[in-house]
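All protein chains of the complex are present and in place, except for one that has been dropped.
Just so it is clear, A, B and C label the chains in written order, and each chain counts residues from 1 on its own.
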Amino acid sequence: MATLAQAIRLALHYGETHLGVTDVFGQDVGPPLGGVFTCSQGLKTAWNTPLDERGIVGTALGIAYAGGKPVAEIQFCDYIYNCIDLLKLCGNAHWSSAGEYHVPLVLMTPVGAGIHGSMYHSHSFESIASHIQGWTIVMPSNAKDAYGLLLSAIADPNPVLFMAPKGLMRAKGDELIPGEPADERQLHQMIDAPVGDRSHWQPDWPPVEDYRVPFGQARTVRAGRDLTVVSYGRQLVQCAAVALDLAADGIDAEVLDLRTIYPWDEAAVFASVRKTGRLLVVNEDTEITNFGEHVLRRVTDACFYDLLAPPQLLAGLDVPGVGLAWGYEKHSVPQPDTIAAAMRALAALRA
Amino acid sequence: MATLAQAIRLALHYGETHLGVTDVFGQDVGPPLGGVFTCSQGLKTAWNTPLDERGIVGTALGIAYAGGKPVAEIQFCDYIYNCIDLLKLCGNAHWSSAGEYHVPLVLMTPVGAGIHGSMYHSHSFESIASHIQGWTIVMPSNAKDAYGLLLSAIADPNPVLFMAPKGLMRAKGDELIPGEPADERQLHQMIDAPVGDRSHWQPDWPPVEDYRVPFGQARTVRAGRDLTVVSYGRQLVQCAAVALDLAADGIDAEVLDLRTIYPWDEAAVFASVRKTGRLLVVNEDTEITNFGEHVLRRVTDACFYDLLAPPQLLAGLDVPGVGLAWGYEKHSVPQPDTIAAAMRALAALRA
Amino acid sequence: MQPTLPVHNRSDDTVLTPTFVPGPSDARWMPPALDAALQVRLHDLMVKARATEEMLIRMMRTGHGYFWIGGPGEEAYGAALGLLVHKGHGPAYDYLHLHYRSSAVVLAMGSEPIDLLRQMRSTVTDPYSKGRNFVNHFAIKPWNVVPVTPTIETQYLMAPGTALMQRRHGGIGCSIVTGGDAGSAEGDFYSAMNWSTRPGSELPVLMLVAQNGYGISTEASTVQNTPHLHQRADGFRIRNARVDGNDPIASWHALVEAMDYVRHERKPFVLQVNCSRLYGHSSSSGANRHDEPDCVQLYEKRLVDDGLATQTELKLVWDKWNSLLSDALKVVVAEPMPGKEHVLQHVWYRGPAGN
Partner (left out) sequence: MQPTLPVHNRSDDTVLTPTFVPGPSDARWMPPALDAALQVRLHDLMVKARATEEMLIRMMRTGHGYFWIGGPGEEAYGAALGLLVHKGHGPAYDYLHLHYRSSAVVLAMGSEPIDLLRQMRSTVTDPYSKGRNFVNHFAIKPWNVVPVTPTIETQYLMAPGTALMQRRHGGIGCSIVTGGDAGSAEGDFYSAMNWSTRPGSELPVLMLVAQNGYGISTEASTVQNTPHLHQRADGFRIRNARVDGNDPIASWHALVEAMDYVRHERKPFVLQVNCSRLYGHSSSSGANRHDEPDCVQLYEKRLVDDGLATQTELKLVWDKWNSLLSDALKVVVAEPMPGKEHVLQHVWYRGPAGN
């Protein structure tokens, strides 16, 4: 099966060849490297930019204005914070111009902890992103969703932020992308650049097909009766694993993968909470003014009288960064044991 | 009584003369203008910078590192969004350097709507600000608190964000600042720069005294039994006025002015909610991933079984901006009528 | 092609007044020759812009708008620029990344003054922003005028993006970006120069800096060490020059030459236009008339001196625009204002992809 990084690459290739992508660009995105996570190896429209995030976002906006379809990358979301004004401009141009212009661009950026990345390769960005208007914000938790969400992002005429969980970049999917060769060694030989000199290398693209994950649709990863767990990205994978473990102890959790963080699938979450009466939102962004708190508010508004216990958020500790030593990361970013503890505690709470 | 803008000016003067302020600076902060809201007129350490927000924040950080005490201004918070990375660096330097350095700086910026400011003079910033670690975040709702919070900010050895509600800049207080002349015309003659040529003008500072509003202490603006209203800044003023009106209809609201947005006075809010069973948080930042949702989460955690109704947030509509025409502002930013409606609805909700 | 305008020599402190060099021959477009008729037309367009701005200020004073910011003092180079734009939609044509003092540019391109009055009054008929943005914040897609950003200097970051599409498209379309002198202190000004000079990917960007000496209350020369901002381009080896932006003829020639270079060499050019800020920064500072050179007055004197117009003819131009503006105001004040139903329009675009 394709890894998440390979899925992104396949989606970009499909975008270039079928959906009008004109430019895939960012720091180290073009040859020879093809992206720090190899996501843009071998693409015909990939190019390297100056080391200037503001220039990257500004150029993407210009390309979009002039009829192109840019997919720009910020190398790590940790380096996006000097561009928030520009993200706002991308998101408000349609409204401020009274519909005259719109902004068909995709911004990709790797997010989250889990790779011993220290303070500046561990940031989460969904909380601030969801506070910016006009953007659709997605985060896949597996390769096939990455492919399908990225195609939807490319096809959308509005700005879309595609956040890829760093910690899952090398994780293999468990479902084939339509058109993906069944043998993963074959895929590797076809599309992974060789080690060493790549100047004459050309990828041999498999005939991947159109496959979209629609925006705003959560996926029920596991059905359950006792509590609802809402997550996305790397934490979703952890939550699903923990839920499986806890099932053995008789705690039957329903796990939803939000996939689209904004606009999110309120209907699916409300329906699940109405059934279970208990909600735990798990993400790894820091906990003060966290997107999960928005989910909690909407659930409290809509399902207050169905709640059997206070809805909970398990998120990153409010510290200035994820420290490099494992002791820091372990104690500031949700881990399987803290997720399990939160699920147990919530299941045990009586109304 | 001093206006909020005059109170800021008096506090900066006190800071220059008694608390070691070395630099008050920003765009148009120095002579001749003394700030777009006159907050820095006549100050001996005020100077004009290039039109470069990143340079302003970076320079402030450098001054703080080198033993100075900078009070820097971003002319409107609407123009702070290209500096979020720098705000993060200010807030994480102490932690990342393992306590070796700390960052004694104050950043002032006017916030909020209410002055027909259109899309880029109407932003609120507390939601994103509270998501950045290491900062204390304050917002006064009256002149005396502005004075007292700003002195606390200046005296604090950590970065403090002082947000001044644009719509209240000319609002007069109803309590004298210690040392303020009782006659406001006299104050005007002493410290307001004349219209026209100011090159020879010198302020005649009144002997204002040390007065601090401690961080993290809310103020009960109005005691009440039926519901708790938590707000700050311009919306607090609106909430207090509405509460007075509703009292005539038998709705007895307790109104808390948070004053410090982070770290906020959980104890006071919890105590009030435990008494009233109902909570309404009002601010004018946009509603998705809004700081008020954090307050709601903490209250739900701590007071779930005391709640008689789902805790509510009344905030700005999730639109790309506050439009200039009054119809936009009226229908996207909380107004007295929407606040009153929210309070009535909450008071009427049965558990 | 031989470049006709020398790279600015940093030790040469004189203001550049280039002599006219015929524009490039291009199958699709050529700059009009600056004959007598065009000199008169330039005047007409300058008055169109000035009269409109003065109406906007009157509207602000009489409660027909909350806030004014605009371009009085920038009509001379603005009108010339508006006429020289290769106007149309898509990368074959010029893109305009304008700042909030560019009324003369869009009015010379053919915009109707009434639309500026609409934006001033924030009516729902305002075609640029539906009453959402301050006046002079344009967005005109058929002419590639991209939305004017309220954030200073961010427009410079976008120009390399449109120019990249133009470079690929071929032809003579270029990306024109304007901004103020104080605003050039933002790093974005330099980013634009850097992105426009990537080796092998040089971009057709014409960067204008309107040097009026101020940013709000701050004298630009007190916070930036340069009498001549265009020289900042020296560090990027970008051709640059400056011109008396109060002189429409000099501006015309300088623009023709700069554009000629940008269009055909497909490389950037930085042109500083020295101009006045005739009514101060905005209505926040009173919008009172300042004692600075007035490009319209100066040009009227010259037209009369050169025998190209009489005082009476000039007055007729003013009367024409003023009466058109009064009529326009009557229309505009009767138009509806946005209401609740408009707030959530245009958050998302739901039409077809592509731009």
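One rule holds in what follows: contacts are C-beta pairs under 8 Å (C-beta built on N, C-alpha and C of every residue); 3 or more make two chains touch, one makes a residue touch a chain.
Because the structure is a prediction, the values reported are computed rather than measured.
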{"item": "Chains in view touching the one left out", "value": "A, B, C"}
{"item": "Residue in contact with the excluded chain [from B:Ala93, B:Ala309 or B:Ala347]", "value": "B:Ala93"}
{"item": "Listed residues C:Gly173, C:Gly187 or C:Gly215, member touching the removed chain", "value": "C:Gly187"}
{"item": "Residues from subunit A at the interface with the omitted partner, ascending", "value": "27-28, 30, 32-33, 36, 48-55, 78-79, 82, 116-120, 317, 319-321, 323-328, 330-332"}
{"item": "For subunit B, residues in touch with the removed chain", "value": "20, 22-23, 49-50, 52, 54-55, 57-70, 85-86, 89, 93-104, 133-134, 155-158"}
{"item": "Residue ranges of subunit C at the interface with the undisplayed chain", "value": "10, 185-191, 194, 197-200, 202, 221-226, 231-237"}
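Basically, only the chains that are shown with their structure count from here on.
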{"item": "Most distant chain from subunit A by Cα centroid", "value": "C"}
{"item": "Two chains sharing the most contacts, counting C-beta pairs only", "value": "A-C"}
{"item": "Rounded Å distance between subunit A and subunit B, as computed from the means of their C-alpha atoms", "value": "34"}
{"item": "Averaged-CA centre spacing for the pair subunit C and subunit B, given as whole angstrom", "value": "37"}
{"item": "Computed distance of Cα centres, subunit C from subunit A, in Å", "value": "41"}
{"item": "Shared interface positions of subunit B, touching two or more other chains", "value": "54, 79, 82, 119, 319-321"}
{"item": "In subunit C, residues with contacts to at least two other chains", "value": "129-130, 132-133, 151, 187, 347"}
